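Every protein chain except one is present and positioned as in the full complex.
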Amino acid sequence: MSILLDNTTRVIVQGITGREGQYHTRNMIAAGTNVVGGVTPSKGGQTVEGVPVFDTVAQAKAATDANASCIFVPPAGAADAIMEAASAGIKLIVCITEGIPVVDMTRAMLVVREKGATLIGPNCPGMCTPGFGKIGIIPYQIFNPGPVGFISRSGTLTYEVVSLLTGAGIGQSTCIGIGGDPIIGSTFADYLSLFEKDPQTKVVVMCGEIGGSDEEDAAEFIKTMTKPVVAFVSGRTAPAGKRMGHAGAIISGNTGTAQGKVSALQAAGVPVADTIFDIPELVKKVL
Amino acid sequence: MSILLDNTTRVIVQGITGREGQYHTRNMIAAGTNVVGGVTPSKGGQTVEGVPVFDTVAQAKAATDANASCIFVPPAGAADAIMEAASAGIKLIVCITEGIPVVDMTRAMLVVREKGATLIGPNCPGMCTPGFGKIGIIPYQIFNPGPVGFISRSGTLTYEVVSLLTGAGIGQSTCIGIGGDPIIGSTFADYLSLFEKDPQTKVVVMCGEIGGSDEEDAAEFIKTMTKPVVAFVSGRTAPAGKRMGHAGAIISGNTGTAQGKVSALQAAGVPVADTIFDIPELVKKVL
Amino acid sequence: MKIHEYQAKDILAKYGIPVQPGKVAHTPEEAEAIARELGEPVVIKAQVYVGGRGKAGGIQFGDTPEQAREAATRVLGMDIKGLTVEKVLVTSKIDIKDEYYLGIVLDRKSQAPVVMVSTAGGIDIEEVAEKTPEKIIQQPIDMRWGLRPFEALDIVTRAGFPSNILRQSAAILAALAKAFIESDANLAEINPLAYTTDGKVLAADGKIVIDDNGLFRQKEYATWAEPEEANPLEYEAKQAGLTYVKLDGDVGIIGNGAGLVMTTLDMVARAGGKPANFLDIGGGAKAEVMYKSLTFVARDPQVKGILVNIFGGITRGEEVAKGVIMAQAELPKGMPIVVRLSGTGAEEGRALLKDAGLDWGKDMRDASEKIVAAIARTEKGL
Partner (left out) sequence: MKIHEYQAKDILAKYGIPVQPGKVAHTPEEAEAIARELGEPVVIKAQVYVGGRGKAGGIQFGDTPEQAREAATRVLGMDIKGLTVEKVLVTSKIDIKDEYYLGIVLDRKSQAPVVMVSTAGGIDIEEVAEKTPEKIIQQPIDMRWGLRPFEALDIVTRAGFPSNILRQSAAILAALAKAFIESDANLAEINPLAYTTDGKVLAADGKIVIDDNGLFRQKEYATWAEPEEANPLEYEAKQAGLTYVKLDGDVGIIGNGAGLVMTTLDMVARAGGKPANFLDIGGGAKAEVMYKSLTFVARDPQVKGILVNIFGGITRGEEVAKGVIMAQAELPKGMPIVVRLSGTGAEEGRALLKDAGLDWGKDMRDASEKIVAAIARTEKGL
């Protein structure tokens, strides 16, 4: 098994007719993902990468019985796209878009929570379940099915670490890039809780970074878990008050430092890798 | 017994330090109403008519355990006052204010409904239960306790008809002026349902007028009632498209005519008085 | 409060809704100048507060500035349902391919503004609602959110708008909802929403009714109030702060409380009279208000007598009587007045009236019958 994405997942792509949407739809289909349709207002009736395009999510859902959506809508309309998906009853929403105004996200999250949907992202690479496919832009070929649940706030860093794991002969159950924004749909603790219940997952690797206190919250949750967790935190050399690429990667006063996160995780009994190269070994130790 | 107001009702007055608020607080107390406090922001700590003034409804409720409120706040702030009362857990809210923008009322009603409060008004004279007191500006001295539940969209017309009833030796259980605005907290049907359950009430008199379809809805509800209802509808000579004083008293196209309301009520078996002078006799017939 | 098409379009444009360029003209010469400035064929549209102006000839075309002047000459001064056309909107002529309807109206039942959208545009929506209700998609607005873009898109999609104009139509609908809410509207309508042969989507006509209760904070729109040609007295009454409606009978009627006044009108009609007006003095009126109301009602040349019906609560009988007596001196000589007073201060009021030789009724029915009879006597010269 795995979490969130399996053989019952039917994906639509919001913003499918855009350059990004079309390109990644092709890749998702190539990865084996069951992409059943796409949505672009005023482009209904077209076909992209062999799947039908609809004007609204409601239409797409009615026609395809989709239960997941991948959003490639530009920042100005992305929060609305999230609300549309959630309101139409889509239960898994993956929002790739970077640059959504945070005020929009505060509104979108009200709808996501009210509708009981799971939102991954925004400003994330999405997720994949090796063997079933991917929703988003993660390069699928670096994965192998296996026992490691993977959660990260970063994109390319995820690919680095997954490559190291795969290179070390360690496969993955499900991998999730949770997003680099200050307000994201689901946090480390949410996914840890899913991995805790997933029979395939034996150990979870989480890659945190500076900013916010999701890693500290995760540490609290980990104390209640039966499965081992291995962590890495980037940004140890980041100065306070500077936004390090991700809108959410910023140390405010004493909040959000790498050291604080490392300490919290260690206090929860989590081995924290000094460099990413130490991760495979730490995983092997607890497997 | 009676509806809504009885010896457990503890009333606060929002806008108590204003001229209207103060004057009617005195009258309410004189009528025997248990007025336990008042609210005017930035006037907390004062005393008006012997009751303490608070800055917020929350404070007033905490200090006095109030469960009802009478609102004399000017139009610009009245909808906010309704939301404040409902949010603070006040269950019976009587809003006297005339002239509240309808957009504000559409918002206030969301809160009233969400909090499960009963709102009487706005733009109404309030209500009274002879023997227990009154909330609002209805002249209390014209009432006598008795078997008639009274509901009206109008103020002075209510006093006229109640005077006729009292003059004819017919007393009242509870009397409610439901308000003349297009959006009001509770409608005829809501109160009819309360009177239907009230042991004291033997017959209900409802005075409708042109505009909207609350009378038609009431007629539908009356078909399910065991108690008799006597009705009167004013505005038979009113032309279409003109707002007859009340913001809600306007015939739009074929909707809201007096004749339509009379027919609907008659179809529900309700005797409809030709003039208000016929009302006491019709009541006597069904008592 | 009704506003004109050109004013409604100003509001729509402020919210980013495309409208044809245009300006209002009061004279044929102005119309010609505007047409010249626009530099293209124009349509001349009568600006009056009633519908059906097209059928009445209130919409005409001009391909040249000269023709625009001529069209304006025909339309200005025209009578449409009793209203004289005093201004016209001169606006670019468009070549419409399809017409749609977008409307938002305050709905009492759902206690919210309700969006109404239909592909049957350009015609009276009430007619569509009656004959082919399935052609209208209705949806209340959740006032915590306003109408969100995806909801607007969903509505126009469900209404069957063609795919190629969905995006623009939805944006216009969402903007219309914002305009409705922020303008304190009771009604906001684009009919037709035009899809032109050159592929534009725009508001070819716009209608907005502003909630009178919102005018205190809609300061710009409040200045747009103007006398309705047919009802100059109503406009003046509003300026004077009186709640007055002009009717077409001869019995002037003044009372306190909307329901009471309406009932008084009915009672007068029952007594064989015809009410000349509705005038509610509200609660707690002083003698000055009574005086002002009486003299105002008497300004209507149709009025042959006045009935004052007061149930005193906060309003005191003495004040009413004093006001009537003050006013009497200024009313046309011999014009009958009947006063009915009850409640607070009724005794004192009646005493004052008696001293002044004024007639009074013991109740609403008695008073109604008395004023109708008095007018009949006056008519016969008795």
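Chains: A, B and C, in written order; residue numbering restarts at 1 for each.
Simple rule for what comes next: a contact is a pair of C-beta atoms (placed from the backbone, for glycine too) under 8 Å apart; a residue touches a chain by one contact, two chains touch by 3 or more.
Since this is a predicted model, take the numbers as computed values, not measurements.
K.L.:
Which of the displayed chains are touched by the chain that has been omitted?
P.N.:
A, B, C
K.L.:
Can you say which of B:Gly44, B:Gly89 or B:Pro147 touches the chain missing from this structure?
P.N.:
Answer from the full complex: B:Gly44 touches the omitted chain.
K.L.:
Write down which of A:Thr9, A:Ser87, A:Thr118 or A:Thr158 is the residue touching the left-out chain.
P.N.:
A:Thr158
K.L.:
If the hidden chain were put back, which of A:Val11, A:Ile137, A:Val229 or A:Ala268 would touch it?
P.N.:
Only one listed residue reaches the unshown chain, and that is A:Ile137.
K.L.:
Looking at A:Ile210, A:Val229 or A:Val272, which residue reaches the missing chain?
P.N.:
Candidates A:Ile210, A:Val229 or A:Val272; residue touching the omitted chain: A:Ile210.
K.L.:
Determine and list the chain A residues touching the chain excluded from the picture.
P.N.:
75-76, 99-103, 105-107, 109-110, 137-139, 142, 152-160, 163, 180, 182-183, 207, 209-210, 212-214, 234-239, 242-249, 253, 274-277
K.L.:
Tell me where the left-out chain touches chain B, residue by residue.
P.N.:
These residues touch the chain not displayed: 41-45, 55-59, 77, 80-81, 83-84, 87, 107.
K.L.:
In the whole complex, what residues of chain C lie against the chain that is missing from view?
P.N.:
Touching the chain left out of view, chain C contributes residues 144-145.
Just so we're on the same page, only the chains that are shown with their structure count from here on.
K.L.:
Could you tell me which chain lies farthest from chain C when each chain's centre is the average position of its Cα atoms?
P.N.:
Of all the other chains, the one whose centre lies farthest from chain C is A.
K.L.:
Let me have the rounded angstrom distance from the C-alpha centre of chain B over to the C-alpha centre of chain C, please.
P.N.:
Their C-alpha centroids are separated by 28 Å.
K.L.:
Quick one: chain A and chain C, Cα centre-to-centre, how many Å?
P.N.:
So the centre of chain A lies 56 Å away from the centre of chain C.
K.L.:
Can you list every residue of chain A that touches 2 or more other chains, as numbers and ranges?
P.N.:
Residues: none.
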